[in-house]
Each structure stands twice: as C-alpha cells, then as structure tokens.
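The chains shown are only part of the set, and none of them has been moved.
As written, the chains take the letters A and B, and residue 1 is the first residue of each chain.
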C-alpha cells in the first residue's frame, strides 16, 4: 500500500507518474553570508547525476505528495548537508526563479533525462556545520568569483551552471 | 496509448498520478492597466469549482507533461478568456508567489479536495477583448477596491480570496 503522506512510493508507481505529469522539485544553493547579508561563498555538492556523470550540483530533490515546499526544502537540506547546517529558510514562498527540466535539452536548456521537472529554486544561507551526506561525495565552498568561473561551469550538468549564475545574479554577486 | 506530449491522459492514469505526486498548476489574475502600468481593474471568472460550488476564480489549470510553464499560461488564458485577450506574458519566469493546495484545508489555507497542487501564480495584463469560454460562466471586471472587499471574498473558495489579495498587494493596489 502506498503511504503517500510519507512520500514513499513503490518504484513502479513513481515511474508511471513520471511518464505522465511534471514532477515538482526544490533546489537550494547553500551560501555563507557576512554580517551585512552579503554572500561570501556558495556551496556545491559533488554527486552522481541522473545522466551518469559526477557533477557539481546544488541541493535538490522531489516534493512529496502531501508535503509543503518548505518541508521538502528542510528535508533535502538536511539530507545533503547534515542536521547541523542551520539553514535560514526563506520567509517568502516566492522562489528566485523556476527551472524547467526536460528530457529534451533544447526546450529550456535545463535537462533531466529521467523526467519533466518544475523546480522551485532558492538561495539559502546556512550558519552551521555542513557535512555532505551519503548521497553526496563532497561539498565544496567557493567564492562567487570562483563559482561563476568556467572551471566550475564545465563540472556542472543539466544546465545547472546557468541556474548557479542566476542565483549569484539574484543575490548581487555575479561578477 | 498515452499521448503524453500533448498533455492528454486517460482519466485513470491522471487519477493514479494525482494520488501519488503533487500536480503542477499555473494561475493568472488578468488585469487592465493604465498607460503607467497601474492596475485599474482585475478580472475574475465565475466557474464551477472542484468543491462543487459556483465561485469567482482566477484563470487556472494544470501544466502538462512536456509543456513549458509559459505555454501552459498561454493555453489556459486562451481557454478561459478567448483568443483575442492579448495577454502580456511575464518576461521573468519568477511567479509572484507559490500557492500550495492540499486536500486538507488546514495545511496552508489553500484547499483542493481532488489533489495536492503546487501552483505558480502570476498577474497578467490583457489589452484585448476577453470572452469567457465554455468552462467559465462569466467574467467580471472590478476595481482593486471591489476585488479586495468582503463581498468578493465570500464568493471565492479554496483560499483563492487570499491569493487575490496577495496579487493586489504585489502590484501595489491592495487598499
């Protein structure tokens, strides 16, 4: 039986839904800020991606049936950064952008071979200790300048380098 | 066979997906603006709602598998307002808010008895002729003051009176 409220789905059921409707995702770029709120560094995970590559990526994951967007954000931040990251969740439900991932990379530039996903993207300051969890191989902090550089862009996939530049622009630190 | 790209789904397939994952929706409040961009009136549809009531409501509908949010917005605006409405689609993909509808009205205050829906909400200026389509019984234009009044609020359901006030606030005309 499907315990939908808990978000757990038999593999086949999720696969069937994936072929029929867009999935709702959240994405979060964890950042460190100074005492004026200026972003001084951004954290990127190193993880195995849906396309099989090992890539730098933001915190990301599906919103479950019955789950609020805020709760999904907290769950994925905890899953990827550990329980001591102390994220400052956004007060406003408005994401800084919507990234639309399609199996066909030509539609929007955001690409996910598994599914059509509509992703609500946030920048989330964290003030605690971040420890990459099992699903992530590493977590690296870098300055906005480093993050916007070509070296990082080539290590990202699915158009997420573009999403990262948008996030940096939104917080006023895109070089 | 499922013609997923066209968004059409056998009834049972859609119902199965609805029980398993959140649905992606778009909502749009059509508005008339003056030559300075100030909202002078807002349009509300009169329609049969999922809860069985006849209610005032914004343009609203599901985003299909494989469909961009912009295309879903255009499709639903055309479906509800006709082909001559001349909507000015938002240049930025950022919605003014995210409304999360749950079968349980107590979670967020936004309520849909059929499903969990994550709705991207927009304010869309229209400059052409709007003709309510088959699915809507009527379209009424009102001033921001009228729209924010108690008389309209009681004619809306599912928490959409709150979404309307948020839209009015966003464009700076909430009294």
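In this section, a contact is a pair of C-beta atoms (placed from the backbone, for glycine too) under 8 Å apart; a residue touches a chain by one contact, two chains touch by 3 or more.
These figures come from a predicted structure and were not determined experimentally.
Because all chains derive from one sequence, the complete complex can be expressed as a copy number, which is 4 in this file against the 2 shown.
Operating definition for what follows: only the chains that are shown with their structure count from here on.
A rotation of 180 degrees, rounded to the nearest 5, superposes the Cα atoms of subunit A on subunit B.
Our note on geometry: subunit A versus subunit B, Cα centroid distance of 27 Å, whole angstroms. Listing the residues of subunit B that touch subunit A in their complex gives 2, 4, 9, 13-14, 16-17, 19-24, 62-69, 92-98, 100, 102, 107-108, 116, 118, 120.
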